[in-house]
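Omission of a single protein chain aside, the complex is shown with its protein chains in their original locations.
Chain IDs A, B and C follow the sequence of writing; residue 1 opens each chain.
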Amino acid sequence: MTTSFLATDNWWDLRDLSNLSGAILDALDKIAPQGVVYVAAPIIGFIGAFALFTLLSQLFIGVLGERKIIGRIQSRYGPNRVGPYGVLQPIADVLKLLTKEALTPSTADRLIMYSAPVVFVMPAILVWAVIPFGPNMIIADIPISLVYYLAVTSIPVLVTFMAGWSQDNKYSLFGSMRVVAMAISYEVPLVVSLLAIVVLTETLSLKEMVLWQDTYNIWLLLVQPLVLIIFFICASAELNRTPTDIAEAESEIVAGYLTEYSGMKWGLFYGMDIGYALAASAFAATVFFGGWTLFGLEEWVPPWIIFILKVWAFYFLFIWTRGTLPRLRIDQLMAFSWKYMLPIALVNLLVVCTERILWTDAFDGDKPFVYLFAIVNIALAIALVVGWARFVGYRPERTPSRPRLVREAGGYIPVSSVSGEGR
Amino acid sequence: MEGFGVTVAFWILAAFTLVAAAGVMVARNLLHAVLFLVLTFLGIAGFFVLLSAEFLAMAQVIIYVGAIAVLILFAILLTPRSGRQNSETRFALPATLLAICLAAVFIFVIFDADWSEVEEDPSLAASELGEALVSTWVVPFEIASVLLTAALVGAIMLVRSPEEEAEDALA
Amino acid sequence: MSSPIKSEPFVINVGPQHPSTHGVFRLKVTVDGEKVVDAEMIIGYLHRSMEKLAEERTYTQNIPFTDRTDYLSSMSNNLGYCLAVEKLAGIEVPERGQAIRVIMAELQRLASHCMAVGAFVNDTGAWQTPIMWLLRERERILDLFEMTCGARLTCNYMRIGGVAFDLPKDFVPQARKLIRDMPGFIDEVEGLLSENEIFVARSRDIAVIPPELAINASLTGPMLRGSGIAWDIRKADPYCGYEKYDFAIPIGYRGDAYDRFIVRLEEMRQSVRILEQALDGLPGGPHSTQVPLALRPPAGEAYARVEGPRGELGYYVVSDEGPSPFRFHIRPPSLINLSVLKEMTVGGTVADAIVALGSVDIVVGEIDR
Partner (left out) sequence: MSIGIEHFLTVGAILFAIGLMVALSKRNAVGVLMGVELMLNAVNLTLLAFSRFSVSERPITGQTFVVFVLTVAAAEAAVALALAVSVYRNRETVDVDQINLLKS
């Protein structure tokens, strides 16, 4: 390992929790029959990654934090009645959902409708297997974890379709048709843009990417700003977060594919939506924000705490856009994916490939060239985004954003007429 | 392949995949059949992992579960409700017989042949696959990309409605 | 080869229970994919027979009914009804009463436009933030109403011959504070939305009403002005001394949903201007003339119209010298503005239909009465 990580191998060194789990597993191996360890290891990993981090984050950052922050954005208090500062609100919500009757329409396809929320939970848990919380804190350190992430996060699309179709409700069917069309469109620029990262770092492993960023002392956010933007937009589209939440567009199709769900069946969808958003944040924190490293600070502060804070910070972006932006229409979203993001991602990929070849062949992989590439890529990102927007921008007949003013009541005043007061 | 884990995993996967594949045959509702098909794809991906082709397993999930299954579902939704049952034509019985005969022949051949096996895992990394694709197999690779483009264009041309064609002719 | 078959027509009921119908209104949309091919309005879920009920009550007792037609602009409704009865009975309103009426009507316009803009932006999918901001300011206006007459929504403040009570002592300073903050606040909303690329993409060129259609469908209010027609009852047929105030009529360019949005925002600015002038020139004297409780206007008919927040709000009263109106009719602007909904929605997508509906700014209580 190339990192200068200082954690010792002592089980009590909480800077690396894998020491603790390793100690537990070693002890178990001695006393328990053979094979138990194989069962125990994923369970410990699950408890560590999912139960301790994801569930708590989901409840207190995803549910409470999101509602609090959106409350602040909307100049109101968030939940503040249950417990001090409302911290027990998520638990009250869960209790309420559990005691609520889960209605099923009589014409629904019961098997699919009941299994959809359950199947929806599974990928949300599976994603966390490859997220590196620390140098050794990965449940499954597989060499192709980036592809694994993409594969696992493509399953929910199918589940939302199952959910929407099974209810025999027109709103749900509409919602799931939209999800399917949109998710396929957004998968393409997402994969193409992430390919640029893979070309640059020459690895498919998330852990190796963190180590790459640590080696070159720069976050990929700076080397590949365009990819971060595309990733963020595509992730919001696949997660149905607000600028792109056409699948559950409340003002149009009531709740989209969740219309007939109630009680904890709905609660699973809601909770796991947050789980996926957290997973996307974790992925972004790993790939773009240096994962568990923080320029040497990880030697003193437990790296998993740094990582979790980064995840929450990125999750804030999701909350922020949700509280600010209106929703796009489906044809606009599709056009945005195919006409804007895909060409930009392709150009970016081309440039990164060129840089990579130059770097390997002409510059012998020298470290300072990464900084040169960073400058070039930031300039390229700005130029591409601005230039492309100018080139194929959404240009309706541009009328001013202030109305004309007239003094006297009268008939129709054509736009060309100069009688208006105008500003 | 030795080992308790591998053996158990194989039998579980085999049962899972084949039952799901049989589900595609027997499901009465076309949408249920598609969901069984997805389970089959996932089982196959599990086999790929077992055969130490992790990259292809993930590609299988992305392409089959994430794209092809979704595409099939979309096509079903575009056709009417009446076309959503998964019934058989009058060829059902001959087809079944043919399939059973074929499977019997295959299995006989498989167990009769003397396979030369390597025991150690060749453990191929994803980068080796990439290198093979752009060195030895670069011509088929390019042809495949042309095929994909052709399929893309063809699919778009096929589903265009006459109104859209008229609009494009005007434009 | 037979002619190509379209995909199945798909009928979606938007409403009567739907998040964006602003009440119990039903829109039966026939869609082909995402495209709307037909739209049918079904109204009457909130019918309370107000016009008939009013024939059984005295003229003064009818004022609370007018609160409950358009519950988002009760002051304007009060005003329209009182003007009609005053016209019928030939009653003069003192200067102060008229000024207070103008202040209240303009505050009501501000409050109603806050709601209209907020709900419209909510329909485009902004997750509650703009409406929360706008409701915050609306609360302050409603506080002023509560301070004056004790009610926030259904004010029942105007009386035949003036207003029910004089303004409370600290109304004027509070109102001045409000109108001092208001322009900055409108700028804030404008900064959030007017140049927002997504909002513009969602509302520009959506639900366009050409000027001919707007006139032929007898649209009024921001809907008409959004299509570029300079028409405002306050200018065309002044009442309550509106001719004394200096203000302008904002008109749009193309008649799309975005134009209606900017026209509403600009109307809020103009209302602030009128409020400033009205508060500065608030005359003394009585706030109301004495009118007999059992008013029996001479036989005849009267139609009075005011520029409500949604358009021309007309009240038609016929008297047969009895203590209650012989015939009582309301011209609700929402209903008539809604009549072009089909023209606005057909050809667009479902999402556009919702935006079109939001840009009409309907109040179902007024449509069904």
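We adopt the following convention: a residue touches a chain if its C-beta (ideal position, glycine included) is under 8 Å from a C-beta of that chain, and two chains touch if they have at least 3 such contacts.
If you're wondering where the values come from, they're calculated on a predicted model, not measured in any experiment.
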| item | value |
| --- | --- |
| For chain B, the residues touching the chain missing from this view | 1-2, 6-7, 10, 14, 17-18, 21-22, 24-25, 30, 33-34, 37, 40-41, 44, 47-48, 51-53, 55-56, 59-60, 63-64, 67-68, 71-72, 74-76, 78-80, 83-89, 91-92, 94-96, 98-100, 102-103, 106-107, 110-111, 115-118, 121-122, 124, 128-129, 132-133, 136-137, 140-141, 144, 147-148, 150-152, 154-156, 158-159, 161 |
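Operating definition for what follows: only the chains that are shown with their structure count from here on.
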| item | value |
| --- | --- |
| Remotest chain, chain C as reference, centres from CA atoms | B |
| Distance between chain centroids, defined by C-alpha means - chain A, chain C (Å) | 42 |
| Distance from chain C to chain B - Cα centre to Cα centre, in angstrom | 60 |
| Inter-chain centre distance, chain A versus chain B - centres from mean C-alpha coordinates, in Å | 29 |
| Shared-contact residues (touching 2 or more other chains) in chain B | none |
| Chain A - residues contacting chain B, complex | 35, 38, 109, 111-112, 142-144, 147-148, 150-152, 154-155, 157-158, 161-162, 165, 173, 177, 180-181, 183-184, 187, 204 |
| Residue numbers on chain C that touch chain A, as the complex places them | 10-12, 18-20, 34, 121-129, 132-133, 136, 190, 192, 194-202, 204-205, 211, 215, 225, 227-232, 235-236, 248-254, 258-259, 262-263, 266, 349-352, 354, 358 |
| Chain A-touching residues of chain B, taken from the complex the two chains share | 4-5, 29, 31-32, 35, 38, 54-55, 57-59, 61-62, 65-67, 69-71, 73-74, 77, 125-126 |
